[in-house]
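Note that this complex is displayed minus one protein chain, with the remaining chains in position.
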Amino acid sequence: MNRLVCFFVLLTCAAAQERVQFDWSKLAAKASEKVDVNLEGPMLEMASRFLSGEKGDEAKIKQLVQGLKGVYVKTFEFEKDGQYSEADLNEIRSQLRAPEWNKIVDVQEKHESMGVYMKMNGKQPEGIVVLAVEPKELTFVQILGPIDLSMLSELGGKFGIPKMEMGPKPKPSPKPKTSDSKKDD
Amino acid sequence: MSDFEQDLRSALRREEPSSGFAARVAAGTGARVAPRRAGWLTAAIAACLLLSVGGGLEYRQYRGQKAKQQLLLALEIAGGKLNIAQRKVSDLSRRTIHE
Partner (left out) sequence: MVFSIAYHFLRDRSLAEELAQEVFLHLYKNLRAIQSSSHLVYWLRKVASHRCIDQARRQKLRPRLSLTEYLERAPEPASRGPVSDPLLAGVLRRLVARLPERSRMIVILRFQEDLEPAEIAEMLGIPLGTVKSNLHRSLALLRARLEREPKGIAR
């Protein structure tokens, strides 16, 4: 009986580890504006069913979300700088240092950072996390399941999803920009 | 659905309140709210009774549309941030090449 209990505890822990978990309540309490999307299981299926299978763009999104296990987005906007710190994010970052997560993009600028992490099962992507840290805005995106990044890039420009450039365009060297979080959005 | 479940569905078919229910509710609440609104409330209750005949359909419509909006918003934010990441990487690699 004890072994059975231990087995179920381990199974529960393993299932919980599939998703990066974090208690956002402390940060949410300080934010002036929030976006909180948690779509998984039946709700994600329902959302997908309500996408048109006939109209070109919604049909592509419908295909994109096929097979996904969960879509989670947290965005917090703060009125002032310094209302949260890097230390507040240590717990998330430590979970993303687990072997199954690979950091594929790591951009550090003066007051901003952006990390994109992918979870792979062999050659098959199993999830993606984006953590965007700015002085007055924090965004955490987690998509679990076989996300097709190239399909996501094809949807560029639709429904406000900006097009992803898959390679740098030849341009003259720009003057260094001052960081401005509003511009990036 | 099995025969038993069909029987349950028939047995639990919606029951209507006795006649004058809407007026009685409005009269009862009219004592607690401004009397001039009691007529409005009767109309609202009648509308609710009419709207409720659709069974689970209205609920699914509401939840489905809300879920779809959330999904599109989530993908918009995700795509936007990925695009910014791609742009930052491109900017950095251009700066590295030109240095």
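For reference, chains read A and B in written order, and residue numbers begin at 1 within each chain.
The rule we apply is simple: a contact is a pair of C-beta atoms (placed from the backbone, for glycine too) under 8 Å apart; a residue touches a chain by one contact, two chains touch by 3 or more.
These numbers were taken from a predicted model, which means no experiment stands behind them.
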Shown chains touched by the chain that is not drawn here: A, B
Absent chain, residues of chain A that touch it: 41-43, 46
Where the unshown chain meets chain B, residue by residue: 3-5, 7-18, 21, 24-25, 28-29, 32-33, 37, 41, 44-45, 48-49, 51-56, 58-63
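By definition in this document, only the chains that are shown with their structure count from here on.
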Geometric centre distance via CA averages, chain B-chain A, whole Å: 26
List of chain B residues in touch with chain A within their complex: 60, 63-65, 67-68, 70-95, 98
Interfacial residue positions of chain A with respect to chain B in the complex: 35, 37, 39, 43-44, 46-51, 61, 64-65, 71-73, 75, 105, 107, 109, 114, 116, 130, 132, 139, 141, 143, 149, 152, 155-156, 159-165, 168-169, 171, 173-174, 184-185
